[in-house]
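Heads up, one of the protein chains got dropped from this complex, but the rest are sitting where they should.
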Amino acid sequence: MAEYLSTWIVEAGWDGWGWLAYLLVALVYAALLLNVIAVGAVVFIWMERKISGRIQDRLGPTRTGGKFGWLQTLADGIKLLSKEDLMPGEADSFLFKVAPYVAFAAGFSAFMALPFSDGWVALHLNIGIFFLLAVLGMEVFGVLLAGYASGSKWSLFGAMRQAAQTVSYEVPLGMCLVIPVMICGTMDLVSIGNQQSGLFTNWLIFHDPFTFMIFWVYFACGIASVNRAPFDLAEAESELVAGFLTEYSGIRWSLFFMAEYGSMFLVSGLAAILFFGGWNGPFPIFGIISEATGWSLESGVFATIARFGGLINFITKGVLGVTVMIWIRWSFPRLRIDQVITMCLKYCVPIAAFCFIGVLFWTGIVMPNVNSMLSIEAPSNHEDYTGRANIREGWVKDVDYTVSQHELSLAKKAGPKVLPEAEDDDAQEGDDDKKDGEQVEGNPDEPKVEVEVNKAAFNNLNNNASQPLLAQQESLSKKGAN
Amino acid sequence: MEWLTPDILTEPVGLSHFLAVGAFLFVTGAVCMATKRNTLGILMGIELVLNGANINFVAFASPYFREDNLGLDGHLMALFVIVLAAAEAAVALAIALNYYNNYATIDVDKANELKG
Amino acid sequence: MATAENSQTVEFDVRTDEMLVNMGPQHPSTHGVLRLVLRTDGEVISETTPHIGYLHRCAEKIGENLTPRQWVPYTDRMDYLAGMNMNLGWSLTVEKLMKYDLPDKARHTRVIISELNRIASHLVGMGTYGLDLGSFSPFLYAFREREKILDLLEDVCGARLTYSYITPGGMTADLPKGWTKKCNEFLDQFLPVIADYHALLTTNAIFVKRTANVGVMSAEMAIDYGCSGPVLRGSGVDYDLRRDGEERYTSLYDGYAFEVIVEKDGHYPKDHDYPNVPTDAVLGDSWHRFYVRMLEVIQSMDIIRQGIDFYESATGDWGTPMKISTKLPKGEAYLETECPRGQMGFYIVSDGTGPIPFRVRARSSCFSNLSVAPELCKGILIADIPSIIGSLDVVMGEIDR
Partner (left out) sequence: MFLLAEATSNAAVINWHTVFFFVVAALSCGFALAMLFSSNIVRMAFFLVISLASASGVIFLTGSHFVGAMQLMIYVGGTVVLLIFGVMLTAQEAFITMKTKAGDWVLALIVGGSLFALLTQAAFSVEAWHSTDYQQDLVKEVEKFNKDVIASMQSDGRAELDVEDRKLTKEERVTLSDLQKRIRHGYPELTGQIGLALVGVRTDQPSVEATGYTGYLLPFEIVSVHLLVVLIGAAYLARAKKRSAE
């Protein structure tokens, strides 16, 4: 998109303004992601109120915005905006003001590396899961600063609890995340998701009994790390009034909540990618259609539709996870701080370690899994589908896939059928590229455009950057070949 | 239109820029260590110093800047530095804690006797 | 785990400052306006001092300026969760002074109504206890059922909280027609709901973790501090005024079959129907206090069923409420009754000169129960404070009067 825009801008004669395109695209990306948190939080808060209402034998919001109170959260938000922004006299004013933004920014930046569908990720990192874990742990800063800066003893208690809890739970959480990484042989979330395509038996939770076990540990640790009941000790309202939130009001308070609901979705989304196949549905509908019709799943309109379907899959799974969290919150009492830490160190860590070794042996001695007992071979919407995820070196897999793609395009280009068409190059350029399934924009003759595109790839703005670049190179080399 | 695209933003940055950042962090850390009287402040200075050194390692390891880069060695060295910094921080904090227990302060200037 | 034993062995831990923390009077889990001054070292509490008096309304002094009949509404406002029981205690005391004997029908009405109110009160105790421990839903489940009881009580006297129904000499009115049927219907549908409460709280693993072995109070200690009611019985002391009280009070329960809810040899009466005592619960801890209340709800339901049978076959009228101007005989009377929160005593002295008593005093059960708190809240974590205070189930209106 950035390439397209910048090319367009340059073609329109606005030379020197090419950077504007990148800025616009960056803004669009940021707005999209911000919306995931903001709209997500609005929806989740409404959902929480509705679900808790139903759990507690009452209706929940019913008035604002029609029968189901759709707009209740929005109304709450407006109310919060109009609240007086209070700050205690004892507070450290700078840290008090900055703390909500720190918490929010940490929760927000984690979404950068979270893929929403195959390849639909703002920042495609090959260490995505590691990055997520690191950023997720930073949310505690906001809480800690809020607690300290409030100048209230209850806030300080809440902050210290939160710090102890988060620091402890990073250990089992990290161990839980290592297991899918070990099975898939990569830390790239997109790749982990794609390796689980096919039938639902291919999902990692059904990989072996240990992954099944570790999912529950992961989910418990996830709840603890995002500070939800029964681990919501930092804001335990019956003990600490409201913990680190005691002195906050208005929009700053709601920022903390947006961060909390954002991380809830993050944790359940991560669970969906790591254990429930991510954007792959239980049945590879798009894979079957693709096999039947021959429509490409790599690029083109059908691929976009398939990815959109994947997006819906993924969001459904994430929302389900959030729903379970809400359900748990309204059913259980709260643990005590020592019990929370005990659970982490005495139960979660050993279980995670045990499962780690278990998975290692299970895959090492190639025990059967559900998938291998099935006689059907599910069609996949990915060419690198091998029937089951297994311990393997990620980059080997990656190489095979990318190379095969490139070979195809090169062979097409070098093939006798293609050559005559390429001779009347400039006029046919567009059609030619569409045949290849690559979207090439702009005039490849202009060297500056090409450099710009390269920079896009270089800056890693998005993972698709390579495709236009390749296309550019192909067009160039075509000329060279002629 | 020159003002839209100043040279400083169109030229790719080189190794020197990264080294300068590393040097800045290093010096800031060192000054921090020298001026702070607070045990924890000194510890933070050390973190900055190590961080500056790390940036140097990683910059030298990057193929963006040099053909004959450090490669894996630079990365691994940086990793070891990070790990050792974590270990060092743990021990230093334990010492600070003990010190605080004994002197009821974390002002290093007050530590003028060896007896615990 | 920083229980009492641990915190004593760790004598030279990190040198941290002790903090004085005010818990209350505006705090979500101090049940009104109790103020606890906590001296804490980190999360561990070294000293707890309850401060009371934020709800003091001079009820006793007012009683010395009103006739006993006029003072009945003031008793409602003492333990506002169990107004009927308070009315009953005061009425019986005045009747004792006046040596007035109730007709049979009034006796059974009083039993039914006060036991019904006991259930309502325990439901609040249970629900808010869940709330104290961070579980919100049981609270609303409890209030849903309590609303039904309040509907029944409203049918009887027109009020939902401050009833003033039982008065010296009888009641303000007889039970309305068809009320007993409605009451029975309520009891029938209420019984299965209790299983939900057990599932949500009593047997919930987290709940047990939070309450078992927390705030353990030995039988001796409970007796020494003058605890009463479920708090006393939760420590294993077999004492219930409905059985062991003064004759004027126990005679209300003549002919009723009920067992005192107290643990004997590791078992509660009829506990085979209900969840077993978890292994880590110790007699006298928060869990037992809570469990006694839960069993008392069922016991009260039994008593109500019996009472309805008695009521329907009883003859006579529903008593003659004392007139406002009735002159009190010279003398004094003190009577304790078993209220939901313990033994509530009323004391009345009359110099025989008119309808207004010379002295009125009330012995509050919650006051004694709360007096244990500083002892129990030593060396525990902050999170245990709601657990202990909640299990004592104090009502500040009664303590401050």
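Quick notes on this structure:
Order of writing sets the labels: A, B and C. Residues in every chain begin at 1.
What we mean here is this: a residue touches a chain if its C-beta (ideal position, glycine included) is under 8 Å from a C-beta of that chain, and two chains touch if they have at least 3 such contacts.
All figures in this text were calculated on a predicted structure; none of them were measured in a lab.
Although one chain is not shown, part of subunit B still touches it, namely residues 1-2, 4-5, 7-21, 23-32, 34-38, 40-41, 43-44, 47-48, 51, 54-55, 58-59, 61-66, 71-72, 75-76, 78-80, 82-87, 89-91, 93-98, 100, 105-107.
Contact between subunit A and the absent chain runs through residues 13-19, 22, 92, 94-95, 98, 124-127, 130-131, 133-135, 137-138, 140-141, 144-145, 148-149, 156, 159-160, 163, 166-167, 170, 187, 393-395, 398-399, 402-404, 406-408, 410-416, 448, 450-452, 454-461, 463, 465-466, 469-470, 473-474, 476-478, 480-481.
Rule of thumb we're sticking to: only the chains that are shown with their structure count from here on.
Between subunit A and subunit B, the centres computed from C-alpha atoms are 31 Å apart. Taking each chain's centre as the average of its CA atoms, subunit B and subunit C sit 63 Å apart. Within subunit B, not a single residue touches two or more of the remaining chains. Residues of subunit C found to touch two or more other chains are absent. Of all residues in subunit C, only 1-2, 19, 21, 27-29, 42-43, 130-137, 140-141, 144, 200-201, 204, 206-207, 209-210, 381-386 touch subunit A in the complex they form.
Residues 52, 55-58, 153-154, 157, 160-161, 229-230, 232-233, 236-241, 330-339, 342 of subunit A are the ones that touch subunit C when the two sit in their complex.
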